[in-house]
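All protein chains of the complex are present and in place, except for one that has been dropped.
All chains are identified by letter, namely A, B and C, in their written order; residue positions are counted from 1 within each chain.
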Amino acid sequence: MTAHGAIAILAIPLLAAALLAVLPGYRMTARLNMLATLLTLLAALSLLFVRPEPGPYLLVDDLNIVFIVLTTFVAFTTSVFSASYIGHEIESGRLTPSFLRFYHAMYQVLMFAMNLALVANNIGLMWVAIELATLTTVLMVGIYRTHEALEAAWKYFILGSVGIALALFGTILIYMAALPVIGEGLDAMVWTVLVTRAASFDPALLNVAFVFLLLGYGTKVGLAPLHAWLPDAHAEGPTPISAVLSGLLLNVALYALLRFKILLAVNPDAVAPGPLLVTMGLISLIFASFMLYRRRDIKRMFAYSSIEHMGIIAFAFGMGGPLANFAGLLHMTMHSLTKSAIFFAAGHISQVKGTQRMADMGGLTETHPVLGWGLVLGVVAIAGLPPLGIFMSEFLLVTSTFARQPLLAVLLVFGILLGFGALLLRLNAVAFGEPRGASADAKASYVPMFTHLALVFMAGIYLPPPLVAWFQNVAKLLG
Amino acid sequence: MRGLTFDIAHMLAGLLVLVSFIQLYQDRLTALLNVFALHALVLAMSVAWQAHAQGATHLYLTAGIALTFKAIVIPIVLHRIIVRLGIHREIENVVSVGPTMLLGMGLVALSMVVMLRVTADADPLAREDLAFALSVVLLGLLMMVTRRNAVSQVVGFMSLENGLVLAATGAKGMPLVVEISVAFSILIAFIVIGIFLFRIRERFDTVDVQALDRFRGDRR
Amino acid sequence: MAVILDLAVQGAQMLLVLLLAPLLTGVARKVKAHMLRRQGPPLLQTYRDLVRLLRKDVVLADNASWLFRVLPYAIFAATWVAASLVPTFATGLMFSWSADLIAIIALLGTARFALALAGLDVGTSFGGIGSSREVMIASLAEPAMLMIVFTLALIAGSTQLSTVAEFMQSPAVGLRVSLGLALVALIMVALAENARIPVDNPATHLELTMVHEAMVLEYSGRHLALIEFSAALKLLLYVSLIACVFAPWGLAPPGASLPSLTLGIAFYVGKLIVGGALLGLFESLIAKMRVFRVPQFLGAALMLGLLATLLLFVSRSL
Partner (left out) sequence: MAMIVALSCVALLLALAPLAIAIGRTRAAVPLIYGACAVISLISCLAAVAVLLAGGAAPTMTLPLGVPWIGAHFRIDALAAFFLAVVALGAAAASLFAIGYGRHEHAPLRVLPFYPAFLAGMNLVVLADDAFTFLAAWEFMSLTSWALVMAHHRERDNIHAGYVYLVMASAGTLSLLLAFGLLAGPDGGYVFADIRAAHPSAAFSALILGLALVGAGSKAGLVPLHVWLPLAHPAAPSHVSALMSGVMTKVAVYGFVRIVFDLLGPPDWWWSMVVLGIGGITSVMGVLYALMQHDLKRLLAYHTVENIGIIFIGLGLALAFKAHDMALPAALALTAGLLHVFNHSVFKSLLFFGAGAVLTATGERDMERLGGLIHRMPQTAFVFLVGCVAISALPPLNGFVSEWLTFQAILLSPQLPSWGLKFLVPAIGALLALSAALAAACFVKAFGVTFLGRPRTPAAERGRETDPYSLAAMFFFAALCLVAGTLPFIFIDALAPVAQSLVGARMPAQSGVQWLSVIPVAESRSSYNGLLVFLFMAVAGALAAFAIHRLASDRLRRAPPWDCGYPDPSPTTQYSADSFAQPIRRVFGSVVFRAREHVDMPAPHDPRPARLQVELRDLVWDLFYVPVARAVGFAADRLNHLQFLTIRQFLSLVFSALVILLLVIAIWQ
């Protein structure tokens, strides 16, 4: 069985990108965009059933299959959302058709890059893919060409490229470490080979490599203090891109980190990556929670909440162990779904209100019940309240941590509570109270938002056994 | 013969570090660009030497890329840009030269400590190169941190990537993937920076990053 | 047969307290008058007052509610039941176990609750003054009283008054500091609860000082009679409580013969007269205090009670 499925999830976006770059008219292109992402999703689903053999470049295993399906799914729903969102942008004249063409093409390129990063079996290839993803998102963040957008894109670009450079250095170091054991050539960069031989690598070199990889890919993940690009990029870019950034790109970067964590975990003498991850995770969590209190821009606020949750996830993987890893994976999945749903809501809300300032929004549950309650549900989910999925992951994480590292767990709980306080404060102001701001009725497609929320709700109550089995395998893999 | 190869590689790599220091020392944009050209040149030479030493022909390609793009094209274009923007004036460092130098020294020492200790059993050629490469990377980063001006930051970034190339070539038989990706990334990086400088020029009368920072989130 | 006798004795007790309550008040008044070199009303005057009040019409405020008319009966009922549950001339009566000392205190609480509500019903300022002050006093007197109950319960190992009284007769109880403290506290509480000097003055209608009288200001006729009667009953209750705990002599044991019962009654009447006399004496010796000194007075009682209890808790374990 050759890698048809794996090829497909790469080929479809590329073709679509080429097509979309030339086709005019936003209705048709938007539909084409949807269709392409749908096909990609189907291809990804096919991977569940027929799994190609790992080759020197491509690999599909338990770890990344989850990510691939998640990515393609969110990509699809986002494209549905984007269709209705972009339509409004065209009408309001924030985007010109030519830029729209560019936007759709870039969207597909981004999909291609992320899928490539996920299925890449070659650490160099993975690096290239993530770099490509960064560049495309940079261009899309700057697409509105307002002062703020450009500034955000510029900041993102500089910080991102520095991060990516560090990551490359780390990759080279890994190769150097593999060199004496595996010998020159391609094999020394193939992950499946590396992981089998990693036990005999030079541990010291691995450590330095991991430092660079942590900082490099950590920048993409948005861990504090490397997070600076993230809030602005989320706030200033088009909302679908914010959704994709928070929901997917962060995960992809984190996925890269996980690959290398496994590599280190195999080597007995290497420094345990756990403590580093835990520390950065806690810093991000608490820092972001404090930052939440002074936010006035709705999208920027949820960007910070993404940092917070990335911190929690990093913490979980840093703690390790079957429970914590399971919690981490679950939290990552739930966070992608929930956060993108929230951005869908936030996007429509800011379109209706004509602003992103939360001070100009209020009483949404009165003026726009569906949007308002959707936002409430989303925030409730992201805050980790039952019966939604994130509650389960936080439950598993906190309970399993406290018995092992009471102090860490207390810090974790402190951070979570802090962030919750801030989110709830804003939610109360935006969703309840006297209606404020414009009250034009929203021309929005609620399907993507509520699909995500429904899935999160489902997961909070009942996790299907196959999914559980996957997560448990991966959790074992992560050690 | 082995000894000579090693010495020359060592010398070239050391030279690269030295040039990085010179870069740090510069506080005029034009001079800075020239020095950067030199930096790229030395890089090209060292890469070429590595190609010779390792007998890896594809590294000559890398050397060529480095030479043409970084040593020639980019400096010229940047010269153009700064002329067009009319900023030949002094570029003020955040940290004055002296402390910067000291900091640089510290970084080099650090990278030595880390690397030499790390690759104790790796082959010495690669080891030296790695150490120097790391210091070049760190110095490039230091440059980005200590300069206010966008162009000089870009220069710092590129010298950082030079360090990467040095490391990549130092790694024996690293597949072509890497060179391509490096070149590719530099290319893209340069184009995007160009676009940005251009757009930025449309809107602001300077590329000074602080001007960008005047519009910051939540100040609205 | 025995059951009939028990019932009779129980009934006798209920009637006895009813009969003797006005007498006690009369005695107190008489003694006070004598101390003031006055002749004072005859002992039976209180009975006459009650009867006259009962005969008179009720003049009801226009906006008085049905509750206003029900409350006097509730007050009377609660107080009467409470009073007839305290051993007077015999212990271990048929129904004496149906409520222990705590319950008796609570019954008085019910009566007070009703009285305070009555003060608020018509919506006059004086009624309000009376009720608010009454509850303030009660909120301090009740805890003090309960501390005393604790003391007794810890000594006698029971909150059942009959048991306590029998225990107090037995030689097992020595002379105790706690008992002394408890007695003092009990007397202070009793004065406060019965609106006697120095806490309140049953005879005054000087508006700003009165508490009990202010509450019942709007009552007249049979209602007033009932309330006065329950006041008398309450006084009797406290006197017989003190008597049966601290002077348990002559109490007829359970299932005693008729002669010993009559002897008990004689003893009891004697105790009442002594108690009333002492009360009158005390009241004519001391002056009334300001309303906001009362908390300190009762706080002292509470502290004494708590001290007594603490001593016991520490000294012995049942």
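Operating definition for what follows: a contact is a pair of C-beta atoms (placed from the backbone, for glycine too) under 8 Å apart; a residue touches a chain by one contact, two chains touch by 3 or more.
Source: prediction; values computed, not measured.
Shown chains touched by the missing chain in the whole complex: A, B, C. Contact with the undisplayed chain is limited, among A:Leu323, A:Leu337, A:Ala442 or A:Leu478, to A:Leu323. Taking the complete complex into account, C:Leu60 is the one of C:Ala12, C:Met35, C:Leu60 or C:Leu263 that touches the chain left out. For the chain left out of this panel, the touching residue among A:His4, A:Arg404, A:Lys443 or A:Lys476 is A:Arg404. The chain omitted from view is touched by exactly one of A:Leu10, A:Leu32, A:Leu168 or A:Leu214, namely A:Leu214. For chain C, the residues touching the chain absent from view are 51, 54-63, 65-67, 73-74, 76-78, 80-81, 95, 97-100, 102-103, 106-107, 109-110, 112-113, 116-117, 119-129, 131-133, 135-136, 138-143, 146-147, 150, 153-154, 157-160, 163, 205, 207, 217-218, 221-222, 226, 291-292, 295, 302, 305-306, 309-310, 312-314, 316-318.
Although one chain is hidden here, its contacts on chain A can still be listed: residues 154-155, 158-159, 162-163, 166, 204, 207-208, 211-212, 214-215, 219, 225-226, 228-229, 231, 271, 276, 287, 290-291, 293-294, 321-323, 363, 365, 380, 383, 385-387, 391-392, 394-396, 398-404, 409-410, 413, 416-418, 420-421, 424-425, 428-429, 432-434, 460-463, 465, 468. Taking the whole complex into account, chain B touches the unshown chain at residues 94, 107, 110-111, 113-114, 117-118, 138, 141-142, 144-145, 147-148, 153, 209-210, 212-213, 216-219.
In this text, only the chains that are shown with their structure count from here on.
Put simply, the chain farthest from chain B by mean CA position is C. Between chain B and chain C, the centres computed from C-alpha atoms are 100 Å apart.
Per-chain Cα centroids separate chain A from chain C by 78 Å.
Per-chain Cα centroids separate chain A from chain B by 31 Å.
For chain B in complex with chain A, the touching residues are 114-115, 117-122, 126, 130, 133-134, 137, 141, 144, 153, 157, 160-161, 163-164, 167-168, 171-175, 177-178, 181-182, 184-185, 188-189, 192-193, 196, 199-200, 203, 209, 212-213, 215-218, 220.
Residues 122, 124-125, 127-128, 131, 135, 138-139, 142, 145, 147-148, 150-155, 157-158, 161-162, 164-166, 168-169, 171-173, 175-176, 179-180, 184-186, 188-189, 202, 204-205, 207-208, 231-232, 235, 294-297, 300, 357 of chain A touch chain B in their complex.
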